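Heads up, one of the protein chains got dropped from this complex, but the rest are sitting where they should.
The first chain written gets the first letter, and so on, giving A, B and C; residue counts start at 1 in each chain.
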Amino acid sequence: MTSAGEANVVVVMHTDATPDEIGAVLVRLHELGCGTEVSTGKERTIIGVLGTAIPDLAAMIETLPGVDSCVRISKPFKLASRDFRPLDTVIDVGGVRIGGGQVVTMAGPCSVESEDQLLSTAHAVKKAGADILRGGAFKPRTSPYQFRGLGIEGLKLLAEARSQTGMPVITEVLTTEDVEDVATYADILQIGARNMQNFILLEEAGRTGKPVLLKRGLSARVEEWLLAAEYILNTGNRNVMLCERGIRTFETVTRNTLDIAVIPLVKRMSHLPIISDPSHGTGKWYLVPTAAAASVAAGCDGLIIEVHPDPDRALSDGPQSLTFENFEALMTQSRAFANAANRPLWSDYAPTRVAT
Amino acid sequence: MTSAGEANVVVVMHTDATPDEIGAVLVRLHELGCGTEVSTGKERTIIGVLGTAIPDLAAMIETLPGVDSCVRISKPFKLASRDFRPLDTVIDVGGVRIGGGQVVTMAGPCSVESEDQLLSTAHAVKKAGADILRGGAFKPRTSPYQFRGLGIEGLKLLAEARSQTGMPVITEVLTTEDVEDVATYADILQIGARNMQNFILLEEAGRTGKPVLLKRGLSARVEEWLLAAEYILNTGNRNVMLCERGIRTFETVTRNTLDIAVIPLVKRMSHLPIISDPSHGTGKWYLVPTAAAASVAAGCDGLIIEVHPDPDRALSDGPQSLTFENFEALMTQSRAFANAANRPLWSDYAPTRVAT
Amino acid sequence: MTSAGEANVVVVMHTDATPDEIGAVLVRLHELGCGTEVSTGKERTIIGVLGTAIPDLAAMIETLPGVDSCVRISKPFKLASRDFRPLDTVIDVGGVRIGGGQVVTMAGPCSVESEDQLLSTAHAVKKAGADILRGGAFKPRTSPYQFRGLGIEGLKLLAEARSQTGMPVITEVLTTEDVEDVATYADILQIGARNMQNFILLEEAGRTGKPVLLKRGLSARVEEWLLAAEYILNTGNRNVMLCERGIRTFETVTRNTLDIAVIPLVKRMSHLPIISDPSHGTGKWYLVPTAAAASVAAGCDGLIIEVHPDPDRALSDGPQSLTFENFEALMTQSRAFANAANRPLWSDYAPTRVAT
Partner (left out) sequence: MTSAGEANVVVVMHTDATPDEIGAVLVRLHELGCGTEVSTGKERTIIGVLGTAIPDLAAMIETLPGVDSCVRISKPFKLASRDFRPLDTVIDVGGVRIGGGQVVTMAGPCSVESEDQLLSTAHAVKKAGADILRGGAFKPRTSPYQFRGLGIEGLKLLAEARSQTGMPVITEVLTTEDVEDVATYADILQIGARNMQNFILLEEAGRTGKPVLLKRGLSARVEEWLLAAEYILNTGNRNVMLCERGIRTFETVTRNTLDIAVIPLVKRMSHLPIISDPSHGTGKWYLVPTAAAASVAAGCDGLIIEVHPDPDRALSDGPQSLTFENFEALMTQSRAFANAANRPLWSDYAPTRVAT
């Protein structure tokens, strides 16, 4: 993540560190394969560590005798960083371009429950301006007694909905065994919040070469999230998009706390597109349209929204799912803010894509 | 908070609760002055508690023998709730109307540092479209060794800036002793996040009758925040506005986590205006304009923004303060989203107020 | 999780709910297969829902017209609950009994790095009184550039250490593909914090029939943790132990916040043994022995401790690893508190097990 010769750790020795202690730190750093640059001041010695790729070097050195503190001064991720690739990554999914300056909308039910439910939703969200169809075939559930999805059957229904509407499909993959199946049927593989640090799954998903949407973990710091993206990028797959879906905090009046400021922050730190998920971010259907509008104003590259023909009867996430009518209202509201930002909705920008 | 006759607690007895245990719960509730309504089912007894004003009644009853659970089913705040007053509260501050459907902008330095600094900032933010001047005369500081403000001298400078620009003034009051002085010089009294539950200060500020801006505490739940507002409202002062300024979470890449979803949530739960503070909400100047835009899209009634002629030399909050130029950019961006929402900036809506 | 006939949800209707609204709620509940019990009071109607196994029923019903609130009144987990099995679960691992009233100690390096490192550590911790050897062969790492373990080679070294010391072995399994290998070599399968809600892994691990140690997720609530345990128990595997390893909070001075009170809380809610991990719980070697002592006083059934021959050179978790000498000090300190609680260390209680 740093070019050779660039220090990314600074070791500050105690004012009373002995030459032996300083020497031992240097020996240890050289053993670890790091270059060093010693600055000897009147008061104390400071050691710059050059070009290391050891992410927890600071923690490893800090415990040595004579070391006052040890500070990382550059970021531990590389492929995901904007330093590495200054221009925005644009991902083409069946003709829909994510990250190219327009706002893409992904919508559909939390879980695929039946053919009717999925197809009616797919047509309705398409008509309202959605670009990509979402729907869960494999569902992670907090309790083993909850509905866990239709599995392969759900994937096939998603493919059918794609062929009827022309919308590419995004769906979650839960485990390495399912990666091949999901990659066969879906256009984007979704990694859920609970799996953000399931590193083997990240690599398997990456190796398919398919676009991957990586949700932020419930308590993941931005740096950890970008490092998780790094796992996928490191397989050679450049088609990674991030998804802010709210974090877990002390506040329980909303299901999660949508961390709106990470949208512009991630755009600054990374070249990857960022999608906002106000459905999980708030957990309450009546907050979703406004949180979507705020996300557009914050500069997100897309939205992912849960929609259900009858939220009261949804087998999962009913309280945060929109009716068709409320989803239309959301699109109207988002359109106004997207236009105000000169970042139109993709379905307005590329209207030929909307033809059914 | 509930009209007489409305239950706000439900006591669910164990399926094997004895008549004596049920009786003891009823006796205890009557001692506490509560009416009760007993529903005897085949399986268990449920007691509805009528018209109580005891906020922690559920906790008090839950420990009694035979009680399975005890649940509060209505909100413990009253004067702040939208049920109590369905229409939006509109607060007139020197002709600027907060909560009336337009977006009001408060701007100025974190701390009043000198006459030059304050006056140059006041004129600059006024020119860019700000409606109200902010500036701290009394500063709460984490360390006793930090700059704590100019005190009364700062209040006088704020009054001078008001007379030069026509902008009303908001400033923080830290302690009951200063309430009278601050109320003499300022148009809005600000209660800071650290003092959100300094209940005696809330009441003293309330009794001045002046408008009060109540910041959310670092780890305050929405209900606690509205209950803190209730303290002020309970003094008879109806001119209370809330301010979301970010909460403390595990994420440290931003100073705080701006909780964007509470803006529409508070508008739904309460009739009080809500102001967003993206300066404290993010802690990084380069995120402030975007977070302000998102707040406008989320429906806030106003913004409060830190601006400094030279942020690198600010005695407090430099990293989150905008230059004059960046503040102008923020106003341009916010205007676009305010117009998209048909909620124009106050200075555009009431342009005669802007004349100097 | 509730026997038939027991209500676990209470639906409170609005005071002005119409008979039609009440009827619609009842119809919906019957569709969902729930029995109901209607209590009609003077002021409002309350519906008890009987014997349901739908965990998010409350959320599903709450959105129906006329419903004021809907409250779950019993726990959504069953097999893990103390109601289900009042007596403590005791797990026998190669003669070491976990959960039987004595304090079991698991110790060893974070990662298996080499034969020398592992064997020297194994002999040292055995000598100091450890009962079970820990060591990671497959390591989940935040960055793809970090050391990820020796894999199968590491498992073989653990087996070698077991045959030399007689200590059973615990090691982490990261992915379903590795479950069979890990189960072949290890005596306890560890599910790490990042995988607490990797439900498919939980089930695969459960199906081996081997004892499973389930670490609490970084931001998992106790109920979610017990539901994750429920996934394992639901496979028919009763040998599940929980491990508190600190949660993620706003405080960063320690790596995590060791949630000491969940130890007695989990003992009250569940029959499963609970192990404390003060190494991850604090992240600082100099806090580990005291946090271990506090855990023993709090009633944990065991400790899991990271020990390394030379923590400064550890490839992972050096800052929280103890030297052999510090581990001996930890054992001395823990012994004193274990004896004070009349819950002796297992190695003192069953000294014949310690013979090499």
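Convention: a contact is a pair of C-beta atoms (placed from the backbone, for glycine too) under 8 Å apart; a residue touches a chain by one contact, two chains touch by 3 or more.
It should be emphasised that the depicted structure is a prediction, and the values quoted were computed from it without experimental measurement.
If you put the hidden chain back, the residue from C:Ala58, C:Ala107, C:Met167 or C:Val222 that touches it is C:Val222. Among C:Ala294, C:Ala314 or C:Leu330, only C:Ala294 touches the chain left out of the display. Seen across the whole complex, the unshown chain contacts chain C at 219, 221-223, 247, 249-254, 257-265, 268, 278, 281-282, 284, 286-287, 290-291, 293-299, 336-337, 339-341. Although one chain is not shown, part of chain B still touches it, namely residues 28, 53-56, 59-60, 62-64, 76-77, 140-146, 174-177, 194-195, 197-201, 218-219, 224, 227, 230-231, 234, 248, 285, 311-314, 316, 318-319. For chain A, the residues touching the absent chain in the complete assembly are 5-7, 10, 12, 15, 37, 39-44, 46, 48, 50, 68-69, 71, 73-74, 219, 248-250, 252.
Note that only the chains that are shown with their structure count from here on.
The chain with its Cα centre farthest from the Cα centre of chain B is C.
Centroids built from CA atoms put chain B at 32 Å from chain A. Annotation for chain A: residues 219 touch two or more other chains.
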